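Part of the complex only, each chain left as placed.
Chain naming follows the written order as A and B, and within any one chain the residues start at number 1.
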Amino acid sequence: MKAGGADVYLCASNPLSTQDDVAASLIKHYNIPVFAVKGENNEIYYKHINAVLDIKPQITMDDGADLITTVLLKRRDLLKGIIGGTEETTTGVVRLRAMARDKALAYPVIAVNDALTKHFFDNRYGTGQSAVDGIIRATNILLAGKAVVGAGYGWCGRGFAMRAKGLGARVIVTEVDHLKAIEAAMDGFEVMPMREAAKKGDIFVTLTGNLNVIDGSHFPLMKDGAIVCNGGHFNSEIDLKALKKMSKFVKSVRDFVDEYTLRNNKTLCVLGEGRLINLAAAEGHPASVMDMSFANQAFSVRYLVKNYKNLENNVHIVPEKLDNEIASLKLNSMGIKIDALTEEQKEYLNSWQLGT
Amino acid sequence: MKAGGADVYLCASNPLSTQDDVAASLIKHYNIPVFAVKGENNEIYYKHINAVLDIKPQITMDDGADLITTVLLKRRDLLKGIIGGTEETTTGVVRLRAMARDKALAYPVIAVNDALTKHFFDNRYGTGQSAVDGIIRATNILLAGKAVVGAGYGWCGRGFAMRAKGLGARVIVTEVDHLKAIEAAMDGFEVMPMREAAKKGDIFVTLTGNLNVIDGSHFPLMKDGAIVCNGGHFNSEIDLKALKKMSKFVKSVRDFVDEYTLRNNKTLCVLGEGRLINLAAAEGHPASVMDMSFANQAFSVRYLVKNYKNLENNVHIVPEKLDNEIASLKLNSMGIKIDALTEEQKEYLNSWQLGT
C-alpha cells in the first residue's frame, strides 16, 4: 500500500495477533506507525483502534470488522471523510452483510474474503496448516492417533480437517449445515453433534465464526486432559466464562496453555485463551497464501479509489477481472505453466449445436 | 417420476451408456418404454432421440443436451407443447448457456447440475470413483506407482484426481484456468501443459467438457503402452480421428480396450472408444450420489409444472429451498445427526455490533 502512495496506519485485528518484532520493523524500516502490542487487553485494543481512526482515514481495511464497527457505532464524525473499506475475513463479511441488512452500512465495502484467490487459499490451505501448527507449537502433541474434533466445515474447517487427517489424526466434524455435513462425511470424516463429539475428542478446534460453539454443556462430557482451542475468529467461539465458572482453578502449564481443573477433578487445556490459535501460538498464515489475499486488498483499494463514486453503500465483491489477474500472477510466480484454450476450443464452448 | 404421475419415455444420453438389463427391467417391470441399446451407433442413437420426441413431451430431461438441441434444430414443431426442461450435466449446462446467449433457448430449463446437492457430490465423489472403476474394470491395471494425467480440475477432475491419488497413483493435472491450476498445485498435484504431461503419463483421462484436449500433437509424445480415456462427456475430448490417421493398425485386445499401433511402432490403448469410461466399462455412478441428483430432477420437474408460466426462456437454477430440502433428506437417510443453531447463535449471526 505504501509503495502505491498510501499513508498507512496499523492497529491489530485481534489482541493476541501482533508479532512485536514485525511491528517494530514496520515502524523502524518502513516508517509505518503501528498501534498494537501482542497480548494487549481489550481496553488497549480499542484505544489503539481509536488511535488509527484519529488520523481520519479515507479507507478502512478490516480483518473481522472491529474497525468499521467502531466507526459506525462511535465515530460517525469520520464518515464524511471515508470513501470505502475492505474486509479480509469470513467473520467480518458476515457482520458486514448484517450491517447492510440493517441499512447501517454507511460506505461501500469490498469483501476481499469472497474473492476466489482469497478464501480458496488463505482460508483453506492457510488456516489448515497454521491452525495445526499453532496446536503443535503450543503443546508439542502427536496428532497421529488422536481424535480431533473440528467444529465447522466451511473453508477454514475443511482446510483444518484435511491437514489434521494428513498428520494422522482421526477427525470428527460437527456442523449446523446439512450440505456441508454430507460433504464432510463423504470426505471420510465422522459427523455428529457436539454433545456426542465432546465425549470422543482428544483435541477440539472451533472454526465457525459463531459463538459458544463449545459451551458449558460440553465441557463436563470431555475426557480428562482434552485440549480445546479456536481456529475461527473471535474468542467467543468457546464459552470460557462458563468454563471458568465450573472450574476449581486454572493454571498456566506452558506458554499459551491454561489447564482448567473442573470440580469433577478432570482437567481441560485451553490454548491461547481461546483466541485464534494460529496467531496466538504460531505465526499466522504463511506468506505464500497471504500474497494472494493482500494482492486482493491492494487491488481492491485501487479499485475503490477509482470507482467509489459509483458504488452503493453495500458489500461488494472483488471484480472477477482482478481475481483472475491475481491468479495469473500467482501461478506465474510459482513457475507453473498451463495450457491455453485453442480457438477451436473457445468456439466449441460458445457453441451448442455439436453434441454426440 | 412415474410414481409422481408422469408418463416417462427414455432414450440414451450417450451411445455406450445403456445397461441393457436395466432397460429391459424398466420396460418389463415398470412399463416404461426405453429407446436405447448399449453400443448403438450414431444414427440409431438419434433415431431413438426422435422416437421419444415423437410422443410429444411436455418436459425434456437432458443429460448433455442432445435432446433439447434436436428439438431446437430439427423438431421445432414440438416447441408449442413443451413447458420446460432440465439438464443433468456440466457439459449440457455449458451448451444451454450458449443457447441462451444466442437467444436460441425456446423454453425455460433448470440447470440441475448446478444444484449444490448435485455437482458437489455426483460430479466429485461419483465421477471420482466411477472413472477409476471404469479404468480398472477395462484394464485391471495397478494404479499404485502409475503416473496418471487428469486433464481438467473442475468438480469431476478434482474427484478423479483425489481418487487416483487415493489408490496410490502419482497424479499430474493439466488445466486452462489459472485459479484451478493453483488449487491443483496446492492439493499436492503436479501441474503442467499437456505437451509436457504427454511424455510422463502412464494413464490419461480427460475431464473437461471440451474437445480435442488430447490431440494429434500429443499422441506421438506418449510412452509406449500409455492408456488414454475420457471421463468428461462427449467422445470428442480425445481426437481419435487424428490418432487413427497416425496409426498403422488398431486391435481390440480386451473388452473396451483398443490398441493403436503408431507408425513409430509405439502402442497406445484407448478405452471405451473415447466415450465416458465410467459408463462404457463400469456401471456409472453409484446410487448413493445419484439419489441426490435424481431428487433434484424430480423436484425441478414438479417446480416446472407449478411455475413454468412465470419462468423466462432461460437457464434457471434449482431453488435454494429445494436444494436444502434434498440435503436434509439425504443426511437423514445416512443416519447422521448434526447440531442446530441456538437462538443465541442465530441472533449473533444476524448482528454485527459485537466483536472483540
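Everything that follows uses one rule, which is that a contact is a pair of C-beta atoms (placed from the backbone, for glycine too) under 8 Å apart; a residue touches a chain by one contact, two chains touch by 3 or more.
If you're wondering where the values come from, they're calculated on a predicted model, not measured in any experiment.
Sequence-identical chains in the complete complex of this entry number 4, based on the file rather than the 2 shown.
Here, only the chains that are shown with their structure count from here on.
Work out the mean CA point of subunit A and of subunit B, and you get 35 Å between them. Touching subunit A in their complex are the following residues of subunit B: 14-15, 42, 45-46, 64-66, 69, 73, 94-96, 98-99, 101-102, 104, 116-117, 120-121, 125, 174-179, 181-183, 185-186, 191-194, 196, 209-213, 234-236, 323-324, 327-328, 330-331, 334, 336-342, 344-345, 348-356.
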